[in-house]
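Below is the structure I would like to discuss, written out as structure tokens.
Note that one protein chain is taken out, while the other chains of the complex remain in position.
We call the chains A and B, going by the order they appear; numbering starts again at 1 in every chain.
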Amino acid sequence: MAEFAFEPEPAGVALAPGETAREVAGKNPWLLAGRRLARNRVALAALALFLAIVVVSFGAPIWANHIAHVDPFSSNVNGTTVVDGKKVEVIQQGGGALGIGENPIGPTWQKNYLLGADSQGRDVFARVLYGGRASLLIGVGSALISCIVALLLGLVAGFFRGPVDVFISRVMDLVWAFPIFLLAISLATVLLTAPDGLQWGPVRVDPASLWIPTFIIALVYVPYVYRPVRGQVLSVREKEYVEAAIAQGASTWRLIFVEILPNVITTIVVMLPLMIATTILTESALSFLSIGVQPPAASWGTIIEDGQGLLYTRPWVAIAPGIMIVLTVLSLNVLGDGVRDALDPRAKLRLKRAKVGK
Amino acid sequence: MAVFIVRRLFGLVLVLFAITVLTFLIFFATPGVDPTRALAGRNPTPETVAAVRHQFGLDRSKPAQYALMMKRLFISRDLVSYGNQALRVVPAIKKAAPVTFSLVIGAAIIWVVMSVVVGVLAVVLKGSIWDPVLMILALIGISMPVFWLGEVANLITQDRLHDTFLFSWVPPLGYTPLTENPWEWFKHMIIPWFTLSVLYIGFYARVLRASMLDVANEDFVRTARAKGLSERRVLLRHVLRTSMITFVSLFGLDFGVLVGGGALVTEVVFGLPGVGLLTFRSLQSLDLPVIMATVIYGAFFITIANAVVDILYARLDPRIRPA
Partner (left out) sequence: MKRSVILATVVAATGMFVAACGGSSKSTSSSGGGGTSASSTPGADTAAGAKGGTLTTLANAAPSGSPDPQVNYTLQEWQFLIITHDGLVGFKRTSGAEGATLVPDLATTLPTPTDNGRTYQFTLRPGIKFSNGKVVTGQDVKATFERLFKIGDSPNAGTWYNAIEGGDACVKTPKTCDLSKGIVVNGDQITFHLSKGDPEFLQQLALPFAFILPADTPAKHVDIPPPGTGPYKWSEYKPTSAMSVVRNPFFKEWSKDAQPAGLPDVIEQKFGLSVQAEVTQVENGQADWISNTDTIPADRLPELSRKYSKQLHVNPLLNTEYMALNTNVPPFDNEKARQAVNFATDRSAIVKIYGGPQLATPACQVLPPNLPGYQAYCPYTANPGSGKWTAPDMAKAQQLVTESGTAGMRVKVNSDTTDVHKAVGEYFVGLLNKLGYKATPQFLSNDIQYAYIQNSKNKVQFAYSSWFADYPAPSDFLQVLLGCGSIHKNSNSSPNIAQFCNKDIQANMDKAGATASEDVNTANTMWAQADKDIADQAPWVAMFNPKQLNFVSSRVKGFQFSPQWYLLLAQVSVK
């Protein structure tokens, strides 16, 4: 997705609809933002939806173990289950004159196999819940890492400018143009084929670890967050009070963390929900292509891929995780809008182009 | 300006070089990717293995292999795939590129038109229920994974409703070149076009709307209103045109990415033999020559698009300060 940057005015100037100047005067800008957000019912609803999805996903073990009594990860090809009091095979012989093929059962709309089984006889609904855990962990994790790294790089590049800026920005260009899929496939293969697993000091990296897609996705989006952050740092740096502080001999770190950072943080905070939405979508694409989350772990993307082979006969396997993704990403997008409106109701949309190397 | 262009071009070459070297290194750091694994057949003698390695230049040093590959790719253009020795890489890309162009250009036309319509409508209808409704629809569009939407589209058009008048015209997944049969080409492309554009309609409608609202408060617009111009005239001639600057810049970047193979999942889901699909297959089969070619192709378009947009934007938007 293309990039854009928000350039909020320094907090304390703008007024949301229905606010008076007196109300906002002198108030802590974050408190103000919180209050505005609290008044935005649509955003609150979105937040509630997101939290509900999180709770339900992390409650997957409760569903699987105590309610439905299924094991969503073990191969269960010859398993049976009870539907409407009758014992049925989870994967049933195909029909037709030749009796070829095997079909998993479809949705039972009961506690066990609510949405039916996949081609290995596993409970789809339970897997979708567990998949949510993986997708959310990776999505939030990679967005956070991305934002933090981009923040640091943007601060450094924007503040010091000159050759430092050029170098970092060119590296970011390179990362942005680099094929993520190659990196993902290569890394997955390296990890899988290292005969004794991969060890980096005390850290043992398991190929099924969720950290791997997390880091890959985080890496890919650093340039995306970096650009607006850098632009913001550059514009704040040129403000008079910063120039004055430099003239007065203020220390570099104090400048960065006290004067510039607070203004840049708003950019990050606004971008965070949107980044989570983006990373969740990216993870699902990678997992769909089998180069994201690896078995035995499952994510929404891997389940959609499982469902591809059953698309015409058991479409729920592919549809259900997709619906979850849509709801999650939608709620994050709406929330993101609300956060942006709360931080600055008149936030302007501008395209910040990083002009490097001039 | 000329200096700037030259500098960017130089930067482009540098980026491409760096990417190819990185690709090369990553590839050879991956175990088991030696092409002799597939070509040497079963139970080959050591002599056979050596012969294959020599043929592919694998018995030379890494820098020499890199140079050899680059030469075969750019100069003699006879670079051969690791997977099928009759497959020349450059012609394969040439054959795949029009498919990607068809997909991306068609989708782009649809999304530009639709997003302008939706964005303008949302602005015009601001204050009524339609504004938030349109924006929610746009948000839903952005929130759907493209490949999932494609799968659902396939489910409906190829199977569930395929026998109805609605979708019986939909051909099986695949591609027919425009030059061969324009009507077939169109029928193959229409569903992928719409699937790919849903995501971008949502995004660009929002961008345009925000941009227009932003501009609507600018001084020069207020001046135009004060002069007594009709609201519609103000909207279309002043606001929209200025807003398009942002729109066009963003569009350039996205278009560059897509043409460079970013529509990979769409091509996979719809069975379109474009560059994205070629990229993915070559990655899966660890076919370095094809990987290298597709990586260069993609990086080229992305970087060129970046540079073009930069230049355009600097010239067009006086408000943007040079960063």
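Heads up, the rule we're going with is that contacts are C-beta pairs under 8 Å (C-beta built on N, C-alpha and C of every residue); 3 or more make two chains touch, one makes a residue touch a chain.
This one's a predicted model, so the numbers in the text were calculated from it and none came from an experiment.
Participant: The complex has one chain that is not drawn here; which of the drawn chains does it touch?
Facilitator: So, taking every chain into account, the missing one touches A, B.
Participant: From the list A:Arg127, A:Arg227 or A:Arg314, pick the residue that touches the absent chain.
Facilitator: For the chain that is not drawn, the touching residue is A:Arg314.
Participant: Of B:Asn181, B:Thr223 or B:Gln284, which sits in contact with the chain we cannot see?
Facilitator: If we include the chain that is not displayed, B:Gln284 is the one touching it.
Participant: Would you write out the residues of chain B that touch the absent chain, in ascending order?
Facilitator: Residues of chain B in contact with the hidden chain: 31-34, 36-45, 47-49, 51-52, 55, 81-87, 91-92, 95-96, 158, 172-175, 268, 271, 273, 280-281, 284-287.
Participant: Residues of chain A in contact with the chain that isn't shown?
Facilitator: Touch set of chain A with respect to the missing chain: 74-75, 77-78, 91, 93-103, 119-120, 185, 189, 192-193, 195, 206-208, 289-290, 294-296, 305, 308-314.
Here is the rule we go by: only the chains that are shown with their structure count from here on.
Participant: Using Cα averages as centroids, what's the distance between chain A and chain B in whole Å?
Facilitator: Inter-chain centre distance comes to 22 Å.
Participant: Would you tell me which residues of chain A are touching chain B in their complex?
Facilitator: Per the touch definition, chain A meets chain B at residues 1-4, 42, 170, 173-174, 176-179, 181-183, 185-186, 189-190, 193-194, 230-231, 234-235, 277, 281, 284-285, 288-289, 301, 304, 307-308, 311-312, 315, 318-319, 321-322, 325-330, 333-334, 348-358.
Participant: Across the complex, what residues on chain B touch chain A?
Facilitator: Within the complex, chain B touches chain A at residues 4, 7, 11, 14-15, 18-19, 22-23, 26-27, 29-32, 132, 136, 139-140, 142-149, 151-152, 154-155, 158-159, 203, 207, 210-211, 214, 246, 249-251, 253-254, 261, 264-265, 268, 279-280, 283-284, 286, 291, 294-295, 298-299, 302-303, 306, 309-310, 313-314, 317, 319-323.
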